[in-house]
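Partial complex: the chains shown occupy the same locations as in the complete assembly.
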Amino acid sequence: MIVAMQEQATEEQIDAVVVAMEEAGVNVHRTTGQFQTILAGVGPTAGLDLTTFEMLPGVLHVHRISAPYKLAGRAFRPEGTVIEFPNGASMGGQQIAIIAGPCAIENRDQIFTIARCVRGAGGGFLRGGAYKPRSSPYSFQGLGIPGLELMREAASANGLAVVSEVMEISQIEIMLPYVDCFQVGARNMQNFNLLRALGEVKKPVLLKRGIAATVEELLLSSEYVLSGGNYDVILCERGIRTYETSTRNTMDIAAIPVLKKLSHLPVVADPSHGTGRRDMVPAMAKAALAAGADALLMEIHPNADKAVSDAAQTLYLDQFEKLVTELRVIAQAVGRTL
Amino acid sequence: MIVAMQEQATEEQIDAVVVAMEEAGVNVHRTTGQFQTILAGVGPTAGLDLTTFEMLPGVLHVHRISAPYKLAGRAFRPEGTVIEFPNGASMGGQQIAIIAGPCAIENRDQIFTIARCVRGAGGGFLRGGAYKPRSSPYSFQGLGIPGLELMREAASANGLAVVSEVMEISQIEIMLPYVDCFQVGARNMQNFNLLRALGEVKKPVLLKRGIAATVEELLLSSEYVLSGGNYDVILCERGIRTYETSTRNTMDIAAIPVLKKLSHLPVVADPSHGTGRRDMVPAMAKAALAAGADALLMEIHPNADKAVSDAAQTLYLDQFEKLVTELRVIAQAVGRTL
């Protein structure tokens, strides 16, 4: 950490800051300039609340100079993490993973039709919601366990792995027999108790970036899972909230290469939530792939306009099949396979 | 709801949209202009996903024309909601409520000293965290039940009501004997299961606005609690995330009069989290009061610089006492009492 003192700071103020830093277990090196004094603190500052120092008399700014996460950092596993799934699919390696399915599981026909389509297009993962977080209490809230059963059956019949959203700790036990990967939604990215509980589970976690979360906060949230002993975390860029309204969210495509640089964890992009508009999904899926994403997550439905939720951003099955064919060419162009 | 068709929309496309709207239970009125056709839908659209219609062929835009919440709306209780607490304090009436305390309960001395200070300044509510949501898994996580016991004791000894944050459903039962008001933190504003569970509790809920939540989303979240039968919800403005970094968050002071206009629920402002800087808390507390807030929530600590969390935004006790005196004058200037 660095503490930059104000130009007018007195020696007493500087001393008091040095003492406070040392009490926090930090070694302090002082640089006295003509106008300004700078205190460089070296030591274990990851768990430290730096704002504590910002308000001390005479302090101008406090800067953190090391990343506040450790296990999620690229240095922890420079070669990158590759996560293997029971059906033989993987994320984080040479192969681009395709994760597709409906926003919500609705019935047997729907989910089997979709599973066959995903399989046919060469995808390895079936996604679908059994528990739905909805902003309005008057909207459809999901099928629950019967939905999970249907999805598991449809996925296994087609050699697919299952990805589904967990909304609270009590659902982990219930979902465990049915899913291969727990998805944590954007609204729960900082539900730290849930993250901690998932740290003790032996299945991968797909962690979505919160709608106003920074890249650093996403990595800190992944650290909750990693520090519990579960090293199989997939980071998901799904759009952030900005002033622009021509798309539902603003997809932060640059977060993909930034995350790949800062962390060893696989990165998945979700152009469906990222744009909220079916007609923009293909362009953004291609962009994410070109920018270095390891996987793509897309909402698809045989009757997209009648989907019980997220209809506007859901691809029809033929649109999805065509898109995967186009993505395959781009994957080759960036040295990947699909 | 309003569906504006594209200029090039065909009669077949228009008919298909009309059918889709009618299937959703909406009565349709058609306006055919020289260039453009407009379909006005009247009926129960609160639970409807309007994006379903946005992607139909030939559609330009879909607009919602009625608020998607009901019980939270001003029309439901035009005279405004006043919430009474066991200690005689209230929120939402003529009297401005002062809610103050440490970010985290640390020990007996700390919380008793603070409780006496709040009482002395004329405040009615003691706040303090026993369970802390922290972005880093390496930070202090709260005292838990012993913390709640200490706070209850300190509050009761000083005639104060207790406000404390609940982070998950399982904590509701545990906290019930100790608190007078459950606080839902910004990160949990869209934890819908938690909100639903709090709808069945018979104690008030102080609901903080999410860091990137709109005013409408805050009202929709309150609707989850209200629709469970718990009508005692307090809405809290605590700053939103923007590009500006001179304060930790950007306090959306305008949200206060907007919420008072749209809803009958009391509105509290939190200048501590809203600014993240002790030196800006007084100005923003005054601004919030002048803009129509019913209550102010502030972090205070006898040794603010050593507070285990949120130190930078925490007021010293003498700063707090001085501020309340100044706020009292402004309360009078806007026709309130404190």
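When the chains are written out, they are named A and B in that same order, and each has its own residue count from 1.
As a working rule, a residue touches a chain if its C-beta (ideal position, glycine included) is under 8 Å from a C-beta of that chain, and two chains touch if they have at least 3 such contacts.
None of these values were measured; they are calculated from a predicted model.
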Total copies in the full complex, given that 2 are placed here: 4
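Criterion: only the chains that are shown with their structure count from here on.
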Inter-chain centre distance, subunit A versus subunit B - centres from mean C-alpha coordinates, in Å: 26
Residue numbers on subunit A that touch subunit B, as the complex places them: 20, 46-47, 49, 51-52, 54-56, 68-69, 133-139, 167-170, 187-188, 190-194, 196, 210-212, 217, 220-221, 223-224, 227, 241, 276-279, 304-313
